[in-house]
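The complex appears here minus one protein chain, its other protein chains still in place.
On to chain A.
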Amino acid sequence: MAVQQLENYARPEQWAGLDLVDTDVHINLDNLRSLFPYLEARWCDYITESGMGGLASNLYPSNAPNLFLEGSRPDQGPPGSSLELLQQQLLDPWQLQYAILNCTYAVDSVHNDDFAAALARALNRWQLHEWLEQDPRLRGSAVLPLQNPAFAAKEVEWAAQHSQFVQVTVPSRSREPLGRRGFWPIYDAAQRAGLVVGVQAGGLSGNPVTPVGWATYFVEDYVSVPLAFQAQLMSFVAEGVFVQYPELTVATIEGGFSWLPPMMWRFDKDWKGLRREVPWVERPPSEVIRDHVRMTIAPLDRPDTPEFLVEVIDQLLRDDMLMFSTDYPQAHFANSADSLPEGISGDLQTKIMSGNAHATYRLG
């Protein structure tokens, strides 16, 4: 098969010799039946007999313009469903040291806990055998059946048995705020296993994208993505998840970060007067967030004046929070160098490109 490299999609020359870790690379299932080798016969027949074609996602229209990199769609299946293309279009031309995979297959839309758990396990076994074990540069994120936190915790324990998994993921649009105590078995298992909990943009819980209900247009959905992340970070802090699990790290994936400094200002200010509600939050919320939250950078909010973004990054007051990501096969930049903020220091750039990912995911 001919090499199918993408135009203007490769490591920029000026990054020569620097380690690069991509912390958000998406893989997709080409067909639900691809899971059958990893799924118990009971569920294979359940799918076949019911005529289930696949789990539908309404997160974005499949043909929305500019969403996926042109040329990233394999002959069969959606973008992100071919390891060969991933190698030729991302791993090789970007000279990635590691790529952290994410699979957002719509397991969270299933209402049957047992079926969701079986699908999550099958997806994770599929990821392990067909991706992680096929290329040593790949590291995995296990999908969790969030419907049932006890089952989800079991899935964390399963993932922990395979060193290729460095993360477990839950959707940002969960059925209720992720800090609530019902979800804690997941965090307990993740802390014990040393796995990062990734909060991935999206989710099919049925909750609308915005707190004021469903928006009319896709552009509103897409721009509103940070709203769910803000709610989740507030919940993690206020509920005391990081007090209970002091070793836990949460990574926000595709959630942006330019909104974080003003949210922290507001959170700290109001905590001073309202902290008696949440007495376990004994430090300013911004400190808790800075110690426990890491963020993938794509898609980058890119103001016309690049210095503005540098100022926002300065206002994070920490250089260890941001992690490079392409969000392949989604298209977020016309020129590869635009995948990083313009005008940051060399030291910070090195940390964003690889150092922060190494520290967060204990790569090595």
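The working rule: contacts are C-beta pairs under 8 Å (C-beta built on N, C-alpha and C of every residue); 3 or more make two chains touch, one makes a residue touch a chain; residues count from 1.
Here is the rule we go by: contacts and distances are computed from a predicted model.
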Name of the absent chain as recorded in UniProt (options "TonB-dependent receptor", "Rieske (2Fe-2S) protein", "Hydantoinase B/oxoprolinase family protein" or "ABC transporter permease"): "Rieske (2Fe-2S) protein"
Contact partner of the left-out chain, one of A:Phe218, A:Trp265 or A:Trp280: A:Trp280
Residue in contact with the excluded chain [from A:Leu18, A:Leu55, A:Leu83 or A:Val243]: A:Val243
Residues belonging to chain A that touch the chain removed from view: 181, 239-241, 243-244, 271-276, 279-280, 282, 284
